[in-house]
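Part of the complex only, each chain left as placed.
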Amino acid sequence: RTLTTNSAASDPNPMKDAFSKYAAYLNDLNDKRERLVKASRDVTMNSKKVIFQVHRISKHNKDEVLEKAEKDLAAVMEQHMSRVVKELQGTDFWKLRRAYTPGVQEYIEAATLCNFCKTGALLNLDEINASLLPLSDPSVEPMQINVLDYLLGLADLTGELMRLAMGRISDGELEFAQKICSFVREIYRELTLIAPKMDDSSDMKSKMDVMLQSVKKIENACFSVHVRGSEYVPFLGSDDTSFSLLGMPEIE
Amino acid sequence: QSLEKQFDEFRHQLQDSGSLRERIRSVSLEIESATRLMQSSLLLIHQSRPIPEVLEKAKGQIDLLKELYSKLAEIMRECPGQYYRYHGDWRSETQTVVSLLAFMHWLETGNLLLHAEAEEKLGLNPSEFGLDIEDYLIGICFMSNDLVRYLLVIYYICPVCEENENELHTLQPRYVVNQVTAGDYDCPRKVLKFLTDLHVAFRMLNLRNDFLRKKFDGMKYDLRRVEEVYYDVKIRGLAANVDSTGEQGEREQS
């Protein structure tokens, strides 16, 4: 890697030696950054696929769909997140954060979405980080997802939850939709307190604006379903079909 | 000098591709104008004109569209492999064409116009000038929007024909009265089933965060609106007695 620029190579030149070292350092760093960016792109793409898989949920295929989603998510972890983890183990978590943060955020989005559909609860950061441990060489400090990336991923999650809510309302799962509504509002409420304390809050600030839009959309949808639904009650009498009111009817 | 020569050549090439683009654009404008006419014709359903008559009129433009697309294909034959270079110039027009064809197809058959069928209707030869799949899908999303409006307007609103005002509250679509085609009378249920199926089918796709995804998100709102109409009808027992016959009619036809 030594460079043959000018003059005789014989005389010792400390400046040149030092700069060779700096050059090697910068080259290595850039190469590593590049590998991380690529791994991150793969994580993003495949996490997006998991998210789409989750959106294929319906009243009747829930378990089946989520099972596949979880399998795919595990594959993302094994095949792609593992590359991120390998590159980073021991150090540089923060230095190269910008290279891998998009992928990690999308992974968080996918993992928490799956988990919410399955359990109705929020997948915690600790749980995700625990699943990263086996991927690391135990001799070095393991790469762990930081709070910031987790929160940024969570912010995006609310957009997907909004889409999910629309789908669920269409499918007649009003209860599910309202559960989503509460869940998203809870996240929003918590994040309003946390967002301004984040390291670089400008990203989060714009995500909060988008999130408020999502929350409002869900609220509007729930409101109009509710208002409309309430009208039918007197017609239908008792509470037999009160929650299958919407969604494809079982006539057929 | 070779530098000048090269740039001279470029200038000519770009000039050529510029004038090619001009020709494409002018065909595109004609396509747009044809779709406007088609749209106008189809709007007559909103005025309760019998569907077959309306379709007849709208179909009149299809031959013109075929011709225009064959013109486009001919132009593209001059620059093989550059379909996607000029794609942007007929993109949005083609999406509208797809949405209209698919709407008409639904009116006739109650089914979704498939990609290959759309190509066929437009006389496209996919090996040389095909219909981009994303354009097709976006067109289908647009159609879902038209469908909702159609449902709303046709079924319960008919402001221009005042003479029959009294019958209107019977909530039967205007044209049903004049001409009972099988499959026409329980329209909301049919539309709801169709859009639900379509929605399920779309969910099979892995989309990027792009225009198509946005339009697909919009389709969810259309679906919601149709459900509301369906339940408005259902809840008032209006569709009920229709349903019994409706289902029957459908069985006969299928």
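Letters A and B mark the chains in the order given here, with residues in each chain numbered from 1 onward.
As a working rule, a residue touches a chain if its C-beta (ideal position, glycine included) is under 8 Å from a C-beta of that chain, and two chains touch if they have at least 3 such contacts.
Just so you know, these numbers come straight off a predicted model, no measurement behind them.
Per chain label, the copy numbers in the complete structure file are A x2, B x6.
The criterion applied here is as follows: only the chains that are shown with their structure count from here on.
Inter-chain spacing, taken between the CA centroids of chain A and chain B, is 36 Å.
Remark: chain A residues 48-49, 52, 55-56, 58, 163, 166-167, 169-170, 221, 224, 228, 231-232, 235-236, 245-249, 251 touch chain B in the complex. Within the complex formed with chain A, the residues of chain B that make contact are 192-193, 196, 199-200, 203-208, 217, 220-221, 223-224, 227-228, 231-232, 234-237, 243.
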